[in-house]
Each structure stands twice: as structure tokens, then as C-alpha cells.
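Note that one protein chain is taken out, while the other chains of the complex remain in position.
Moving on, here comes chain A:
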Amino acid sequence: MFCIGAAAAAAAATLPSPSLSFLLEWNGSVAGDGSWLGGDAHLPLSILPLVNGTAVSFLYPSPSLSLSSLCEWRRACRDDSRRSGNRPELRSPLQRRTDAVASPQNQIPIPKLKPAGKERGAEEGDEASTGNTRRIRSGAIQRRVISLLRSKYFTVKNRISVSWSVDGVEVLVRKFGIGVSNMLRQETNGEERRLNRDEEDEEEENDRGRDAWERTYADERSWESLQEDESGLLRPIDNKTLYHAQYRRRLRTATSARIQKGLIRYLYVVIDLSRAATEIDYKPNRMVVVARQVEAFIREFFDQNPLSQIGLLTLKDGVAHCLTELGGSPESHIKALMGKLVCSGDASLQNGLDLVHSLLNQIPSYGHREVLILYSALSTCDPGDIMETIQKCKSSKIRCSVIGLSAELYICKYLCQETGGSYSVSLDEPHLKELVLEHAPPPPAIAEFAIANLIKMGFPQRAAEGVISICSCHKEAKVGGGYTCPRCKARVCELPTECCICGLTLVSSPHLARSYHHLFPITPFDDVAPSVSSDPHKVPKNCFGCQQSLLAPGNLPGLSVTCPKCKQHFCLDCDIYIHESLHNCPGCESFKHSESQ
């Protein structure tokens, strides 16, 4: 087995003790001002461990306080309280490390990752004395630390990504944007894992101890959707103007003249159903959330790419399974996916890519080959060198995109960079949905990726209801419906398809027309300058599209936009609707002279 994480982990095999995190984890309750997240470094954070219901308070930082000593202390605490309820004193066997750790007065009180050479001596010393304790705790503790940090302390705004692997190769804690860039990697082996297991059960019990109402609030972050207005009242964030600005930005990046799009796509969606997909950081768990998003994606994909095809793969137990072959029917894919939702084992990126590669080699040269991987795991468990596989995908012009559910992985990033795909990591479910649906509109075509061709196609007519005829695809007599191939007059049941008799590709013109708005994008509307809109003669009273008044309350001129071609004014809502869904400018369509262009 070739493991990606292992190579990198060797460099930082020693574990600098991020004591604070560990404390957070096992106390379950922290009283403090949160300043350690990057604010005032010299404010000590008081921590209240709850041991059997008794609050024990002490101050952090104390450079002598290391994980192992706390572990011991906690154990002693427990044993002791079982017997008498007394609290033991906190011992610090690591006093000699004081000089190695920066003074707490002017530093963020989380020990930073030291250069390996300098710190190693001290670290080894620790390990000799208390290594046992630490090894037992580390896996389980980290897991809980991180889930706690994720759910409660780290908000989206801080751009923090924290992640770990249950039993795989690495334990990875990454924090971005808070001035603490600690990255720990730790190699665990089977023995440790077994030891961890006992602790895990214990941790789970602790989690259940948290009240249900508390958990709901911690998970939903309901406070983020509120803002304070000028009088100090809380109200929901008014995201209309925000939304509009967002949409304008998206529009601006999307429109450029005569862009070539890959409209005939052959896409494999690879779903990671390894053990990592059972994590419950997404509710109810990652697997269910992913399945839900894939379902929405498949529908949206066929709505936007009617001539394209999708296939589904799953990664599980170190191997890749083909769930469905390439096909154009959304229902059959969704049905197959929903029937196979079981997670187990490890994920193997390489096996998945190899399978996709062999499957996508068969498609016609004009098609665009794509893979979309929804990756939950933090490691890949591969039978060979994945770099070779990536190069193989690159040479076969397969565009690979990955959406991660946990943390950014170098190997995924590299894969996407090499093959021209996009890599993103989702923060929560709405974000995941957004990221997944970003892959529904056709990507810009890259000239050498697919050879342009003229394909001969037929546009069959739909037969009248109630006519009985024999269809050529099922060889059955059917009443009503059905389409007649214009070349050989055979009857087929569904479009798009290939005529079984003459091989002509049969589509209906609506299938093609669904993609035309990509070809003839409608020009973005211009904002009306306030100087113009204050002149009542220049701006009409009502939106041309929906007749809504363009005047703000109090007969003041409100916000409006104008089409650069037909000079009609529209309200912001119509602006969004016209560009996102309708793809027609009602003004331009309503005047013959502008239409003749």
C-alpha cells in the first residue's frame, strides 16, 4: 500500500502539544473570552474543566502544562473523585521545557510548530517519560477536539479548516487566517488504534451528555443570520442588495463574447462512500447529504445539458464500483444511487480514476470527458503510484474536479490543477450545494479537449395521442406517444436516443434549445446612475417587465437597471430573473427594430 500521508508525516513525526485544544475537548465547557483565536494574546484564558460535575478552574497559559500531564491529572481526578471527591493537584513534569515555549505574555498561547531540529530533543524527552499516556489519548481526543471546534468555535468567517482522519494515515489540524498555523501530522499504527477504541466509546458518551437544544444551536449557528441595526435591535440580515451585488459579480465573470462551451459532456460522478462518509458533521451524515446533493445535481445537469450523459461511481473498501453506466435518464441514476447507500472501508482515488479512465476512453471524440469527485476522506489508499494515474487522465483529456467535504488535500488540488478542473472544499451543506451545482452549467470548452464536428441529427415529430404502433426499441405495440424517425420512419419511445434501425441520432429541438442561452447570452444590464434617476422625465415610473413601481417609498427614485440595447428600465428582481432564468430581454424582444439585429 502506498500512502500519501505517510511520506509527509515523517517530517513532523513529533507532536507539538496543542494543549489548549486538548483541554477544550475534554472539558466540554470553556469559560473564556475566546481571545486565543487571535485577539489579545496576553489575556489568559480561564478554563473550567467539569469533572464529575465539579468545576475546576485554572489559568492557561502555563508553559509547563502539557497534554500528558493533563491526561494524568484527569485520570487522577477521576479515580480520586470516585473515591472521595477530592481534587488532586496539577503536576507539571515538563518544567524543563519552559525555555522552549515562548513566553505567554506576548504570544498567542498555543505552542507553535517548531523547526524539527531545535525542538526534537525536548520532545523526545517528553515521550520517554509520558509517551504512553499521550499515545492512548491522542486519536480520540483530536477527533473530539476538532468536531467541537468545527461546530462551535470556528465560524465561516475565520476561514478555518480543521480535519482529521479516524484511522487512516494522518491527523491533520489546519487553521487558516487566525495567525496560528499549526499543522500536525501524526502517524498512528494499528496498535494505537486499538487502544484508542476504548477511549472513543467514552468520548461518545460525553457527546451525548450535551443537551439536545444546545447541540441544535451549536450546529445551526442561528446567530449568524442576525445583524444589529442602528437602534441596536436584532433583525435578520437583509440580503436583497447583498444578493443582487453577488449576482452582478457572478454575471460579470460569466459573460464574455463568443465563449465556446463544452455542451456535449460525458460526466462521471464519483461518490466517496468510505468510512469517512459516516461522519456526522453534516446532518444527518455526510453520505446522506452528498446523496441528496447529487440527486439535485443530476436533475439540474440534465436540465442544462440535455444531450450529455452521466455515470455514477462509488469508492468504498479501497476499490471503485461502477454504479451506473453513462446514460441520459436522471431517474435511473437516482434510483441506483439511493439503493446503494452503505459506507465502509477506505477510499482510493487512484482506483476511481483508473476506472473512470477506462470507461471514458470509449466515448466519441467530440464529447467532453469529465469527472466530478465528491471526496469525504482525508487520505487515499492506493495500490500504486497515483501520480502516474493523474498523468494518464491528463493525457486522455479528462477534466477532473473535486469537491472535498473535510479539508483541503494536496493530492486533490494537484489532480485538479493538472487536468484543468476545479477544486473546492465545502464548509457546510448550503455551501456544498452551491459548489456541486456550479458544475451543472457547461464548462468553457478547451479547443484541444474535444474535436469539433458536425453531427447529423434528426428531429422526429411526436405522434398524436391514441395512435397504436409498434415501437422499434422495445418491439412492443404501444398506444399514443412515441416519435417517428424522419429518415426511416421507425417509431421510438423516448428522446434523445439513437434510431435502432438507421442509427440516426434523434433529438427533439427543445433538447437543443435548452442550451441556446449559453450561446446567446443576454447582455448585463447597466445600473442607472443616481443623477439620471433623480430626473423624473428620464426614468419611467414602472418596471418594463413586471410593471412594478420603480419608485422607492415616498416617491423617491428607487434602484433600477437599464438594458443597454433597448434602453428599457427594469427593477432589480426582474434583472435577476431575466438573467438567471428567462435569458430574454423583454424590452429587446418587444421591438422589431432591435430584434432585426
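In the analysis below, a residue touches a chain if its C-beta (ideal position, glycine included) is under 8 Å from a C-beta of that chain, and two chains touch if they have at least 3 such contacts; residues count from 1.
One rule holds in what follows: contacts and distances are computed from a predicted model.
Among the names given as "Checkpoint protein", "Multifunctional methyltransferase subunit TRM112-like protein", "General transcription and DNA repair factor IIH subunit TFB4" or "Glucosidase II subunit alpha", UniProt records the absent chain under the name "General transcription and DNA repair factor IIH subunit TFB4". When the full complex is taken into account, the listed residue touching the unshown chain is A:L582, out of A:M387, A:C493, A:L559 or A:L582. For the options A:K283, A:K335, A:R462 or A:K541, the residue in contact with the chain missing from this view is A:R462.
Touching residues on chain A toward the chain that is not drawn are 258, 260-264, 303, 307, 361-367, 445, 450-466, 483, 486-487, 495, 498, 502-505, 507-510, 512-520, 543-548, 573-574, 577-578, 580-586, 589-593, 595-596.
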